[in-house]
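Note that one protein chain of the assembly has been removed; the remaining protein chains are unaltered in position.
By written order: A and B. Residues from 1 in each chain.
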Amino acid sequence: MRLELRHVTKRFGDFVANDAIDLVVEPGQIHALLGENGAGKSTLMNVLYGLYAADGGEIRLDDKPQHFAGPGDAMAAGIGMVHQHFMLVPVFTVAENVVLGQEPTGALGMINVKKARNFVTEISNRFGFDVDPDALVEDLPVGVQQRVEIIKALSRKAQILILDEPTAVLTPQETDELITIMRGLKESGTSIIFITHKLREVQDVADQVTVIRAGQVIGTVPPTTSQTELAEMMVGRAVDLAVHRTEHTAGAVALSVKDLTLLDPEGRAVLDDISFDIAAGEILAVAGIQGNGQTELIETLVGLHKPSAGTITLQPPAGPAQELAGRSVKSILAAHVGYIPEDRGKDGVVQGFSIAENLILDQVGGPPFSSHGGLKMKAIADNAAKLVEEFDVRAGSAHASLSQLSGGNQQKVVVARELSRDLAALIVAQPTRGVDVGSIEFIHSRILEERGKGTALLIVSTELSEVTALADRIAVMFRGRFMGIAPAGTSRNVLGLMMAGVEYEDALAQGARGGTPTSQSEHDGGAEWVS
Amino acid sequence: MSTTTRPAPVAPEADLASLLPRSWKVPIALTVFTLLSAVAFALTTKATAVSRVAIMTGTTGLGTINLTFGTLRWSWALTAVMAAFTGFAWWAAANRIHQVGQLPVGTTVGTIVGVGFVCTFLLWAVADKASPLQFTGLLSGALFLSVPLIFGAMAGSVCEHVGVINVSIEGQLLAGAFLAAVVGAVTKNAWLGLLAAPVAGALIGALLALFAVRYWVDHIIVGVVLNVLVSGLTSYLFSTVLSQNTAVFSVAAKLPTWKIPLLGEIPVLGPVLFQQNVLVYIMYVGVFVLQIMMFHSRWGLRLRSCGEHPRAADTVGIKVNRTRVLNTILGGAIAGLGGAYFTVAAGLAFGKDMSGGRGYIALAAMILGGWRPKAALLAALLFGFADNLQNALGIVGVAVPSQFMLMAPYLVTIFAVAGLVGRVRAPAMEGKAYKG
Partner (left out) sequence: MGELSPEQATTGSRVRRAMRDVATSQATLIILSIVVALVVGALLIAGADAGVRSSIGYVFARPSDFFSALGHAVGGAYSSLFQGAIFNLNPSDNIAFLAPLANTVAYSVPLIFAGLGLGIGFRGGLFNIGGQGQIILGGLLCGYIGFAWHLPVGLHLVVCVLGAFVGGALWGFIPGILRAKTGANEVIVTIMLNAVAGFLLAWFLTLRAFQANLNTPISPSVAATARFPHFFGTAIDLGFVLALAAAVGVWWLMERSTLGFRIRLVGENPEAAKTAGMNASMTYVWVMVIAGGLAGLAATSQLLSGVAQQLNGNIAGTFGFDAITVALLGRSKPLGTVLAGLLFGGLRAGGYIMQSATGTPIDIILVLQSVIVLLIAAPPLVKAIFRLPDPERRRQHLAKVAARTVRKEAVA
């Protein structure tokens, strides 16, 4: 089936998410939709899938105009979508999820369980998916959940399959398996729209690439276009990623973690015997695929989880060493540990509070912002004025509600709050997720400045290029364990192997032989961090 | 990737498991009950005391068996059983055992010790009394008293599974009771009253859906305010329209009590379960059908998908908000039907606020039952039992103030939600508006 979008426009209030987008997907084509976070790719696909009503333009299938009032219409027309956040009911079985909305029923609307299972096994066998129809979805690994999503779409006779950022949560191997699946689907005549911001994947699998930036189509090019060129189309200007870092020798060990272990309630090790040291003025970056224990690591370090075993020792520049394991968040923060959480909206800020209030969230209990249980309004206002200026927070007023700020400016508020304190160690997670390019550069430079002051920094990031740009040393996490700590400058391909669960030494050996069967290859530094 | 083998997932090894925290809540609570049973009941019993219990066997009035228990011996025996299970709970907690086969340790042992405690208490309470404890009456009365709770819990279960928190069960019961009474009195036909009850409940359900689903008002707020509204409305109409025409409205129609052939003859159980009011039989069918439909039918699957992951439901073409509205109305109708209990089932005329907070108790029963109709039934029976216990013991003439017996089920619920019973999961997105 041939899909054509003509001048599709979608606005949210005054914000134009999609501005007269044109797109043609030929039958049996894998068409990559490339763009930065927030460029409007997902919005466009949600319009195509009938979740949003377009404000203008039209959708044509085989040259017939279509009107989708809801996803049901889109599905009936042969469009299937695998969302970035899976649309699966966790407490349902695989079969129940697949048949939901198209249930095979017997008398009195009772579900025909046998037929429901067949829906799954038939497609699962055809494409070699290996999925158990009776498993509860919440018990399945993400890679398998994604296949359930694809089965769901195919069981509805989808001829055009939209994959929204399908590789974000996958390991390199799982990504390879997905790419094989995509090729298989293409051979069976299914068209695929493949949304991504990872250049490498585009070149691996796509037949055609359309680049979107700020809601507009920048161009449609063949996948042979060079990475630098694609990156420039995405970002809009030559990207200067050479972070200006001054070389300096790190000081004495400031943060020392030994044999750190954390168990979940079922007794599985989420953190498994992790040990590392960070020196004053050093950045240890932790890389890895999302969900391999990074979140638990930083949350344990700041006291949000009580470690099941192990020690966390902080050696401040002045004063005696302190044991942090088992202490409360409050006392750990008071020991001059800064924390920039991974999920800003959930953990870092309060949308209903003013900017000024958000700037003192973790410091409100003592001087200078309060005394004898009362808030000192002037000190709070002065602090806000100073930090808004210093950290270039673009806001009308410090008393404005935080919810009026963009993601990048909200992140600056968090960064400002933590960096304005006197720190011995700083724990940072995903410092630039969902942040615009300008703010990224600003935040990176402030982090490096903090390193210059002699603070020990631990930075968790799933963006490999952010890791390589900032780190003095790189640890890679896989299933709750460190696969080793590599020096800065370690090649992507070694890091990639580690992310897939290979110990550092083995990865180094394999990497040196050049014998990695993955498609990861070395690229020039140009636009790397976007991948 | 031939050269890289993934490490096997880290299994709970013996040395890792020893790092897990232990939970002593359950054994401690059980120990308290066991000691209470020993100290308050067994130790205070005279050696010569006897407790008499009367049990009906089959047809009303005839075959009654009078059992006589040696109070001291039996209360120590029961306490010993409680102590044994409490010991088991300590052992299980120490070894981090949460399940034996399919049975969760906390709930199962808790139930056994609880039943033991109630039995010890009953023996102690009726020791050396002139008249025996009417055990059959205690149970059948408990069943009848739990009827509105069970209907309410079913209503709550339907609404919450579709994603709407229904705190207005109280109002729906009251509205059902009111309309059933009015229609029953006007038509002089209890059956028509029974038919009218769900209509009233459905109306309140529709209001709940309007505000909660259409206008995104906090579900608990709407629920509480609707209860006030129904209370005010029915009381107002009672004081005006109904009081102006007492000739018509004070005459109450009553649904018949049926004895089911054969089943009603079963010893002990027959009189309790199968010589009941028609509404009770409707309840049996209702719980059974709802439990099956909720988890095995298309309706149930779609219903629950809207409460668990409305967006997923939307992406497969299910109209989330329409599903929510329709099922909230259905839930209201079920609770409204339960409201008929107060008037046409009991044969009473309407009285102000006659639901007396039972809607809130039904809500508690549903939560206690983990949002499942079947388990909510058991929880509701517990409330009904405690409610009727003070009636039954009052007849025997027991010294314990009735207020404390009435309090018991509420305290049990507090214990239960505070974590004595294993944690159960509410529908993930209940109470959250779906804004598409």
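Note that a residue touches a chain if its C-beta (ideal position, glycine included) is under 8 Å from a C-beta of that chain, and two chains touch if they have at least 3 such contacts.
Since the structure is predicted, the reported quantities are computational estimates derived from the model, not experimental observations.
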Hidden partner chain, touching residue among A:Gly106, A:Gly184, A:Pro222 or A:Gly352: A:Gly352
Contact partner of the left-out chain, one of B:Leu20, B:Val118, B:Ala206 or B:Val224: B:Val224
Full-complex contact with the absent chain, from B:Trp24, B:Trp91, B:Tyr236 or B:Phe288: B:Tyr236
Candidate in contact with the missing chain, chosen from B:Leu363, B:Ala380, B:Val398 or B:Met429: B:Leu363
Residues belonging to chain B that touch the chain removed from view: 25, 167, 211, 215, 217-218, 220-222, 224-229, 231-233, 235-237, 239-241, 244, 352, 357, 360-361, 363-364, 367, 401, 403-404, 406-407, 410-411, 413-414, 417-419
Positions on chain A where the hidden chain makes contact: 13, 53-58, 65, 67, 302-304, 328-334, 339, 341, 346-353, 357, 361-362, 364-365, 370, 373-375, 377
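Definition applied: only the chains that are shown with their structure count from here on.
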Geometric centre distance via CA averages, chain B-chain A, whole Å: 45
Contact footprint of chain B on chain A as seen in their complex: 49, 51, 70-73, 75-76, 81, 83, 86-92, 96-97, 99-103, 105, 108-111, 152, 156, 173, 176, 261, 263, 265-269, 272, 308-309, 479-481, 497, 500-502, 506, 510, 515, 517-518
Footprint of chain A on chain B - complex, ascending: 1-4, 6-7, 9-12, 16-17, 19-20, 96, 292-293, 296-299, 301-302, 304-305, 308-309, 311-319, 425, 428, 436
